[in-house]
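Here the complex is missing one protein chain, while the rest keep their positions.
On to subunit A.
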């Protein structure tokens, strides 16, 4: 995964993430004043917009928006900003998959959103990480973060997003499963294998994202040396 933050200047937070042929740019504005219909009396409301790499928004992008919302809602400290709005925009630059699939875009959007939310300073209770997985048709092997070609050869494809944090002793802890979405035919044992491989990959991505966030903090406080 290649990631960078602070790429846009007119929004509060932004990031780009490139992962095995899928590239997404994300912007976050907030907490800002919501429209009357978006306002929630006790908590922060989220507006999520996904723009595809080709063509205009369709029901496919609505699916991606809904899945990203399901991941972000529990990790945000929503009750700290009642009657406010956070606007999260994604522009997919390179899809890295055929329009039949959304797994790669969903997982990359989740990672990009978390980094942009950190950049914007929106309060979060944990970090979220997402990865895509595929099970090969011929030998049932699990491929983590498949490429465009590998995706074509898969019997089933999966997205796995986990809620992660660090405990008092600085150990990484997995706190919850935020999203597990699967398309295709697969068995129960295979699903457990997918979860296991997904967990390993998410923990690896988590350490990578911490590094990106660390670089951001160093740039923010450049006068502290």
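Methods note: a contact is a pair of C-beta atoms (placed from the backbone, for glycine too) under 8 Å apart; a residue touches a chain by one contact, two chains touch by 3 or more; residues count from 1.
Just so it is clear, contacts and distances are computed from a predicted model.
Hidden chain, UniProt protein name from the list "Ribosomal RNA-processing protein 40", "Electron transfer flavoprotein subunit beta", "NADH-ubiquinone oxidoreductase chain 5" or "Origin recognition complex subunit 5": "Ribosomal RNA-processing protein 40".
Across A:123, A:140 or A:184, the residue that sits in touch with the chain not pictured is A:123.
Counting over the whole complex, subunit A has residues 12-13, 29-33, 75, 77, 80-84, 118, 120-121, 123-127, 164-168, 175, 210, 213-214, 216-217, 219-225 touching the chain that is not drawn.
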